[in-house]
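Quick notes on the structure that follows.
Incomplete set of chains, arranged as in the complex.
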């Protein structure tokens, strides 16, 4: 039995050493990552039983991804194995005034041929508490979209809570495509992670009047979203950029007629990727503890996210005590 | 003006350190390689002006391949830049009793959308002496096949010598597909690199009678090939395997009613990939010096190939004097 199931693509991630550019390197650090896989790994480190639904080629690269997931405690029994290419992304780490860049080599990857016949969703969702998926997965083409929809429906049938992270990527699909897919799945979503842009542009929810500040406008639109789709919570983070190595973050949690916003924290970045997924995992972890305590979930999620920026690789592999310690401001002195 | 033009795909090559398996690594050495690119680089190091026709995505990975080729002296002006994926291959280096393994991640790569409108072949082949292409390129799909055929025709129009290396790869296409494509291009070929299998199975040439040894059978079939397609020479190598690190090679050169075979040499292997391409480049280099002296071309090609097995990466980057020195048996004592 897994308490949390996620579904998506896990890619091979390749980065030149430190802050080198691809033109300069003859060497890549490798790891594996992808939004929902990152959430599964993070939750596994927070003590949850997790399972990841995906598809990988039946070769050594697929095996490598399995070793990675399994090593970090994720159940990999529901990863179909077939197809030719593994999705790959290259990450040129930015520094200071130079932004990081992601180059995708994932088109036509194995998951794009996924089929519902490859999974026994009734078995997968039996006794599960939570299912998480993101907009990136919906963007991977018709097959993936269809199977994702089936998975969400099956999750609902089994009374599994469903969370959805919009995560719109313009490199993967157009706004028109995204709109249609996202509006189709929203009625099945219990908890969503998104921004004003997601609500306004992708879900086409307009503010009911003119506002002179972002906060009120967001409140209006998120409340409509909550009403229209029967969503329990909308979570999200706001990032301010000082340089590629230094950002600040604060986060919000909206529920019917209530909102909770954290303070903003400024911090150093070693690995920017997966900051959002860490937030998602922290929120889910705490909602699993207490589904009503969205405030603590929001605080905990933000702490996960901030600390994730110090961890190499896509996923947070932090333990709960490290996060709690950080939240208590016990600081950055060497532990010995 | 380039003296030699080649055409094909150049891929990013990724290998785990030393003899590690992909499951074990979090690091890859990277270089770029591909049959015809390897031939161009080797010929550039032997002092020829070379030009490589290809297509690469217009991103940093494409740029990296350009830096690689240009650094090694290959003209890259005729590489079209568009598309999403760069072809990638992963190489798990074998050791001793364990064979090396290549895992392709090249399906749907940029070159598969190549189009003749992207090249000015009349300009490319002006004053060129030699054009080389291999069966791997023909295997990359309809678009590549069509453009390759056009290129060969244009080369012939410009009186450019055309060489062809069968290099049949069962992972890329079926024998049926290969047969058709290869029989179509053979009439344009002046010099080919191939084996009995290539002549017999792919070109469907049967020995005219039964033989009790391979040599006579090969002679019969290659003579038919030479006659039927108006080919000047058939070159090839025969490899014996003692382990992943130790092989022996000898090579042959057939021309109308004549054959020249080298002795067999046993040698150590550091990097097995590109051994055949090095043979091709050595043969072409010497035929460019003297088109009639197929014996020396054969000897020189074999020396290139044997030495290539000591060079990391796909391509020979040996200078002529290193090869000549090796041929004179001046040996392996440290030079200082």
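We call the chains A and B, going by the order they appear; numbering starts again at 1 in every chain.
Following the convention adopted for this analysis, a contact is a pair of C-beta atoms (placed from the backbone, for glycine too) under 8 Å apart; a residue touches a chain by one contact, two chains touch by 3 or more.
Keep in mind that this is a model prediction, so the values were computed, not measured.
S.K.: Total copies in the complex, given 2 are shown here: how many?
M.R.: Altogether, the complex is made of 6 copies.
As a convention for this text, only the chains that are shown with their structure count from here on.
S.K.: Mind pulling up the subunit A residues that touch subunit B in the complex?
M.R.: Interface residues on the subunit A side: 14, 21-23, 25-31, 59-61, 63-64, 67, 84-86, 88, 90, 92, 101, 103-108.
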